[in-house]
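The chains shown are only part of the set, and none of them has been moved.
Letters A, B and C mark the chains as written, and numbering starts fresh at 1 in each.
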Amino acid sequence: MNTFGTHLKISIFGQSHAPVIGVVIDGFPAGITVDTEALQRFMARRAPGGAAYSTKRKEPDVPEFISGFAHGKTCGAPVTAIIRNQDARSSDYEALRDIPRPSHADYTAHVKFGGKNDVAGGGQFSGRLTAPLCIAGGLCMQWLQKQGIAIAAHILSIGNADDIPFDPVRPDCGTLTAGKPPVLDASAWDRMLSEIEDARKMGDSVGGVIECAATGLPAGYGNPMFEGVENKIAQIVFGIPAVKGISFGSGFEGSRVRGSANNDAFVMDGDAVRTKTNNHGGSLGGITSGMPLIFRAAVKPTPSIAQEQDSINLFKRQNTKLTIQGRHDPCIVPRAVPCIEAAAAVAICDILLNSNHPIGE
Amino acid sequence: MNTFGTHLKISIFGQSHAPVIGVVIDGFPAGITVDTEALQRFMARRAPGGAAYSTKRKEPDVPEFISGFAHGKTCGAPVTAIIRNQDARSSDYEALRDIPRPSHADYTAHVKFGGKNDVAGGGQFSGRLTAPLCIAGGLCMQWLQKQGIAIAAHILSIGNADDIPFDPVRPDCGTLTAGKPPVLDASAWDRMLSEIEDARKMGDSVGGVIECAATGLPAGYGNPMFEGVENKIAQIVFGIPAVKGISFGSGFEGSRVRGSANNDAFVMDGDAVRTKTNNHGGSLGGITSGMPLIFRAAVKPTPSIAQEQDSINLFKRQNTKLTIQGRHDPCIVPRAVPCIEAAAAVAICDILLNSNHPIGE
Amino acid sequence: MNTFGTHLKISIFGQSHAPVIGVVIDGFPAGITVDTEALQRFMARRAPGGAAYSTKRKEPDVPEFISGFAHGKTCGAPVTAIIRNQDARSSDYEALRDIPRPSHADYTAHVKFGGKNDVAGGGQFSGRLTAPLCIAGGLCMQWLQKQGIAIAAHILSIGNADDIPFDPVRPDCGTLTAGKPPVLDASAWDRMLSEIEDARKMGDSVGGVIECAATGLPAGYGNPMFEGVENKIAQIVFGIPAVKGISFGSGFEGSRVRGSANNDAFVMDGDAVRTKTNNHGGSLGGITSGMPLIFRAAVKPTPSIAQEQDSINLFKRQNTKLTIQGRHDPCIVPRAVPCIEAAAAVAICDILLNSNHPIGE
């Protein structure tokens, strides 16, 4: 199911090589003017074709809005945007109908859909479907910005090249401006590019970790137990292909230290309540604390590699060798950065638009 | 919101010091006899009062089934089970009304519910609410067992004491039998107890990581994008208090290695399809691969510690010191093990009971 | 599935002869004191045992609140209430295991649940399950009252005995006070009782129509298309056994007249917008208009009648005769009145607690 959200519902459609990919955004606030240039800049960060580490598939990824507007502003009706696929070469994939690519969804989709699934370019499982996610997220970020909420992500690591992490209490999102590499420590970028280039030369790929921060969130939003901030964000972030882990605040590292070190003391900051540290990552009991929301997502190495791999022939039921043709990214982590931001933005909008708040007597 | 699931819906209710905690399980298959002794053994692994690392609160945690059965078998109506709280001492918490405990949900609940929330024992945010989760999960595990599916978890680490991880291809769940410490390497247990005891002596606490495996899952279940296996399991697992991270398969570690090392080659095993390795953790594209499902959850150190901490007085709006009274676990990781299994079992039932499968022509 | 609602979620459990029936109400506002006497009076209108037209089963139907309160007020945690069944005589139903009662759910439940369903008293399909609905609805009505919203229903007809309908513009809910027959024209009640008594004497039953009004609803709540006011109310009202039709405003009658007669002209009333007539029944495009919400529900004659009926033996696969034993209402319409009010109250709360409103720029 390709639908996410309760108060803001997004429904993503399309396949890698369908005529169109797109998204319906239901519940988006009315009266909003979209800054299409800013949206296009946001989309461009994800678009393929622009860098050495990126697939050579060329897609301008210009969203066309086909519903949800009146006189240039959102009107409360579902906002629908589509992107026409332009540079699809399905013939690259004919050989893959019988032989599933390791660590792709080819095999599991084959079983689930009885062999009727669209194999071209990975079909609906393609990373290309993150383009409509970015449209939805880009719109949400523009609305959130008006509410004083900023979202920014950077690459924490690619392979073994590490950036510095956010200061969890005061994450410097200003460093992450469009047109510059998405790292906090500029020197990390070269090391990351080397990791990618080394992998590419060997017909291999690398993964990485992306760290995302959202600032300006008011306290008291979210829900207990199964609809909390972490639950919602995890649900959408695992919708991005290749994400295999997520952690909030001090996460896995925090499980190593003691409570006295991991606890975040409350402190008055004028009349505002803050915490001295932010190991909780902005959510306690599934509810926003007013501190920055900080989370990390682990992105696996691109499963499409140029090296010959072992696989099977699904119809002959025998082992075989597979060499993947087509155009692939040796590392999708840089292009996944805006996708993570987009996912966070959609989830945060869904959380904020649920003002199911204390009404009391 | 305390409800999880689409085809199997669970709805958890109660607070730490309410008369009753419980769960409604809607959509559970009809005709099932519950093995109440096995369920009680499962519940006992989570129950407090039994060990040095556990709170001294004594709760027998015997589920009482009040609906959903006819002639001793489930009848298709919602199964409801309750546990009567017995050893609640709310007076321990009176002082906490004004002063939120660091890294608990006291403050965020106060904001969300306008100060009307139940503070006693953490109210609805208490770890005590994992008891009804274990009832639901225990029932699900019994049904799954009939389908040939086993679920088992062990402690991968407490503080800096590490167990060995599961063999992802053939996780040895047999080692993990009731009545023995939940570790694969028996020697790890003593080191873990030392970590806990060291923390306890200093009025401190420790966290850890739990690793869970499910074997016997058929391929082809789950859904693309936002309702995949990872999304579902993450959504429910983050409903367990203190969980701050989750990863599937090689997870965060996998993001460090190359695609050629992380990819899982397909191979015929007789007429069955398997993968040689299992870095994907049993799910590709959100759909089960037929390989064991493997995931890890990071549990933060218990936020309730005996040491004096900095906090604020919510009504006087000023900084203050806080020393937490009451009975607390210096480490909740051992008791969280069955909770993780229970969460996995509920999510897997929800996934399997959705046989929204290829019907085709 | 026994769960209703998005922002206020209710989950009903129990069977006619289970130890307990009850309801979990998730999302109910915090800080509310329940007037238990008013709730009990509301419950008493539905309770069996009190009138000639009612089953002789005696059930005091006193709700016991087992979670969701702190210091006597709702605390934001799910409110759970149970009723212990007291006067269940399952032996009355043993004969029915093989022979489904005409126009009951015995047969369809048998097919759906593979014969594992609880047949005693109709199991989960029993009208007894409207008692927990009334608990939820009674609480919602108390909260709605604080918001200036009143809900009241009356019997529009039983068999061929008709009451006068509500004035749709200014429904006189004041006439409908507890302790008096639920009709607007007092003289209708005797005619209705005659209809019931005539049916009862012949071992037969009668149905009827209930009309419900909600006043004080602000304009602008609800949603377009599939989550509108009518959709929501219809979804919950059809959850009451025996309801087979629902209409809003002029409903089926309105389809007979012309647009010029059915249209509701807008008119200023001071600075408020009203309509001169209210054939739309308070909802246009699924969104409240600020006019009273008016709807009607058709209740079929009680399917349990004393006369011998034709049926089949499910196991012998042959035709047979059936005479239903047990205690049954010759007319459930009077007892269904508070159930309709309760259903409306729950739906309206769910609609109002979704303040997914224009936020705009």
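As a working rule, a contact is a pair of C-beta atoms (placed from the backbone, for glycine too) under 8 Å apart; a residue touches a chain by one contact, two chains touch by 3 or more.
None of these values were measured; they are calculated from a predicted model.
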item: Assembly size in copies, with 3 chains present; value: 4
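The rule we apply is simple: only the chains that are shown with their structure count from here on.
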item: Same vs different contact residues, chain A with chain C, by half of numbers used; value: same
item: CA centroid of chain B to CA centroid of chain C, Å; value: 38
item: Averaged-CA centre spacing for the pair chain C and chain A, given as whole angstrom; value: 45
item: Chain C, residues touching no fewer than two other chains; value: 27, 30-31, 76-77
item: Contact set on chain B toward chain A in their complex; value: 1-4, 12, 100, 102-105, 107-109, 111-114, 116, 124-125, 129, 157, 159-160, 199, 202, 204-209, 219-228, 230-231, 234-236, 238-239, 241, 243-252, 254-268, 271, 273, 275-276, 279-281, 283-290, 298-305, 307, 309-312, 314, 317-319, 357-358, 360
item: Sites on chain C touched by chain A in the complex; value: 6-7, 27, 29-33, 76-77, 146, 224, 353-356, 358-361
item: Complex contacts: residues of chain B adjacent to chain C; value: 1-3, 9, 11-15, 18-22, 24, 26-27, 30-31, 66-70, 73-80, 82, 109, 112-114, 116-120, 123-124
